[in-house]
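My structure is below; once you've seen it, I'll send some questions.
Excerpt of the complex: some chains, original placement.
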Amino acid sequence: MKFAVVVFPGSNCDHDAYHAAKHVLGQEAEFVWHKDTDLRGADVVILPGGFSYGDYLRTGAIARYSPVMQAVAAFSATGGPVLGICNGFQVLLEAGLLEGAMLRNARLKFNCEHVHLRVEQTTTPFTARCAPGSVLRIPVAHGEGNYFADPVTLQRLEANGQVIFRYCTAAGEIADAANPNGSLHNIAGICNATRNVVGLMPHPERACETALGSADGLVMFESAIDYVTAGARA
Amino acid sequence: MTLTIDAALLDRHGLTAEEYERIVTAMGRTPNLTELGIYSVMWSEHCSYKSSKIHLKTLPTTGPRVVQGPGENAGAVDIGDGLAAVFKIESHNHPSFIEPYQGAATGVGGIIRDIFTMGARPIALLNSLRFGEPDTPLTRRIVSGVVSGIAGYGNSIGIPTIGGEVMFDDCYAGNPLVNVLCLGVAHVSEIVKGRADGVGNPVYYVGAKTGRDGIHGATMASAEFDESSSEKRPAVQVGDPFMEKLLLEACLEVMKNDALVGIQDMGAAGLTCSTSEMGARAGTGVEIDTALVPQRETGMTPYEIMLSESQERMLLVVTLGREHEIEAIFEKWDLHAVRIGTVIEEPILRVRHHGELVAEIPNGSLVDEAPLYDRPTQLPAYLGEAQSLDIASLGVPPAPVAALDALLASPNIASKRWIYRQYDHMVRTNTLTLPDAGTPCVRVKGTPRAVAMSVDGNGRYCYLDPREGARAAVAEAARNVACAGARPIGATNNLNFANPQRPEIMWQFVESVRGIGDACRALGIPITGGNVSLYNETEGRGIYPTPVLGVVGLIDDASRTVGGVIREAGLDVILLGTPAGDLGGSEYLRVMHGLVRGRPPRVDLDRERALCALLADAAHDGVVHAAQDASDGGLAIAMAECTFATGIGVDIDLPAPNQAHDAFLTLRALFGETAGVALVVAAHNGTGAVLARANDLGVPARVIGRTGGERLRLRVNGQVAIDEPVARCAATWRGALEARLGVA
Amino acid sequence: MKVRVFVTLKPSVFDPQGRAIVEALHSMGYGGVGDVRQGKYFELEIDAPSADAASALAAEVADRMLANPVIEGYRLEVEGAR
């Protein structure tokens, strides 16, 4: 099975996602340039972290107009699994493939550290292998990860089980103190209504090897592999 | 425009009358204004190293691993598998005072360009910072701006800032120091040089457009230019990390194509420096037309274009006839390479503007024949008094716990988490040792190896004894990488000093360079590059002499990388080396008694060398659980820092230093600062192996206690001196910097 | 023609930057400043035959790129035109 890692100008975690897919998990992986218009037969598409277009204007605001995004939208419309990590999540929000928007971190500073995430839903291609309610230790590294949606949208996301990850304490408690950026309802990641597009601010690709401090992110990639190989995609 | 070259004009260009005479002799005629400007930047201290060069030549720069010594954009050492570590340190001190965010950001951008210009993929950044005491609004503004600037640039471009050091002292209040080290990895066979070979080859410009940024002529009377540009030109350069990211990727791709002949970034002195240096290295010349240079502002003169220090620009020489190959790669990245000139046979820099000749200067006179000064030195008057320390005059010794608390809360020792969490220290997924968990290390993907790095320098020590202080800086950096299990293989240095035209400052400089040379020779660490930053002084008040050493070490087996965190109870703690227990120049003396006095710890380089070898060997054998050297705050602080991450405590017994018994004996044992000493927590069943190795290498070693419990219990000669909950100490240490900066 | 675009967060969206500025100002003794909202300001140089055309083009650009309708609103001013 094949992962496509989209490269926007300014993406900088593209190699990390590629490394995780290809070298840690031993899957096929290929970079897709933002000007490309097809996804080269990929089974899973990753929009990686970084600073596409320098994050100038707003995070993800310019990248969403890259030609490749039409292919990503088409891929997701047919149920293809898409994972947006950090800046990739921001691009998905700007592109309207996920709902909501990002604000500056409440503390107004870029913040890089390991955090804990509670897996709220296992009914997505990227969390199927997780134990419900399990806690993952994964790094964040962003300046604008303060998730916002208007109250109506937020309520709908919650009601539909579209909130996939929340920041929590090591013990799995959802607490203000565990929220690294001020995001509403401690939201760290969400999915779309059809559940095949997932975005999250933390970096699972940075947590795939114990030598780097945690391998808790592996389960997300393994879930995607299961999803594709089991032909779960309708 | 008729030009009268008078004293005022020369002064504005920072040139002396004698230097001007030299220019006239070199050219065989009087220069025009553009030519004078070109000389002024090339002969500036920053580009020519005119006050420092004769001293820098004494540093050891060779060794079996050296692939590239000083002289290129960065140095390089062999790390095996056909790869080289390419690294250098650079300062952006003055710009960071003027505009902290942009000053620091563009400093990061500049050193990154130096690395990828060599054909290396940058994989790590470190920084060494000095600020005034963190309580004033000015210093707080500078700290916050500098840290966000470093973060803003490094995070965006996607190179992890994996470590560094920060010290606060009043002497830096008006002269903060911002030194940034970048390390990259290149194939030895693909290291690119900044040479303009091949007469007739086209010369290309790529990157950001040129504006009036950083032109030293900002102070020039506007009458000398067209009147329209009378607005006072800000000398501040604004960084564009996005542009640099595109340049980085595009240039690394271009370098894989052999149509590329040479490449150099435009750093200080911009187009002037890159054109003349590339010609000089190849024994050719470069001719350009400034009208072809992409410009951001209207009405720019050739003078301004040649002297602009706009960021994120590169100069390339390409094989004639294969231009389209290079142009196509840049186009892919939405960068437009523009041909601005040609390599010529005469070894000169020839500048035209719309075809009209505006400057013609022999390269040699710009690059190699700048004046060199052996400036007079003089023993500083302050020294005798400052070096004398009468312990008896310190009064009643404080309780050890009070001193511990005060030291843990000192901004020089307290956790730097508020700083490092603003830096992305994990991007590129190579970071093996996170901040506060030991010496920064990155693995080298595709090999079994890792590289450890440390930047160190202690201005207090150097103020009290520059030679000894500089030796200590080298020793500390080497010891730090050895603690990670690495063998030091190369070093770079940033020499931050006040005005060298003051003989006392020049003395500090010369002594420091000698100290670095002593230590690097003795430890077998070649210096492959560096940077000199002089005139760090405001209103006659200079900084402490602050040489900062960056040492790079190699770990053959990345899985054997050692950190500084105790993760297990019941392990033996081993003291390596013999603590001297001196208080001279110590953080203890500064914090508890408000004094910067005495003699800094003396470095025994032979012992240091043995200690480094022992630390690396033992790590390689897999018998080390954690290692930590004792620096600021002595053994007590070193031990305490190992306990904070996990909360696992220790119970150790420190030897009283071998000295006359005085009231400060216990404090000396705890907080005295000593070179050549480290604490090692042996791996399970590893104690015997560590002790045996130590014995072989002649390093004094003894088990002084064990890990376990939740208390920090420190005895001196058997007597309990400190017995505190780790959690309480950790809380003090964690919150102190934020509190002092008023950001809590 | 020059068009100015002011992008502001919607009133219902919390503005962490604005709040930080107010707090800093209060601690500096500027109690008279009750509230601060931070937004973005753009100056667009537009080549268009009329102020209306310039304004229409600017609006399109603002809708598509300069403002994110989930959190922001915007206002335009064409230089000279009132």
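Labels A, B and C are assigned to the chains in the order they are written; within every chain, residues are numbered from 1.
Just so we're on the same page, a contact is a pair of C-beta atoms (placed from the backbone, for glycine too) under 8 Å apart; a residue touches a chain by one contact, two chains touch by 3 or more.
Bear in mind that the values here come from a model prediction, so they are computed numbers and not experimental data.
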Assembly formula [one copy per chain kind displayed, counts for the whole file]: A x1, B x1, C x2
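Methods note: only the chains that are shown with their structure count from here on.
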Chain centre separation in whole Å, for chain C relative to chain A (CA means): 30
Centre-of-Cα separation between chain C and chain B, whole angstrom: 41
Separation of chain A from chain B, taking each centre as the mean of its C-alpha atoms, in whole Å: 36
Where chain A touches two or more other chains, by residue: none
Two or more partner chains touched - positions in chain C: none
Residue ranges of chain A touching chain B (in the complex, touch as defined): 9-10, 12-13, 15-16, 19-20, 33, 49-51, 53-56, 109-113, 139, 141, 143, 203, 205-206, 208-209, 211-213
Residue ranges of chain B in contact with chain A within the complex: 148, 151-152, 155-158, 240-243, 245-246, 332-334, 420-429, 431-432, 434, 443, 445, 558-559
Of all residues in chain C, those that touch chain A in their complex: 12-14, 16-17, 20, 64-66, 68, 70-71
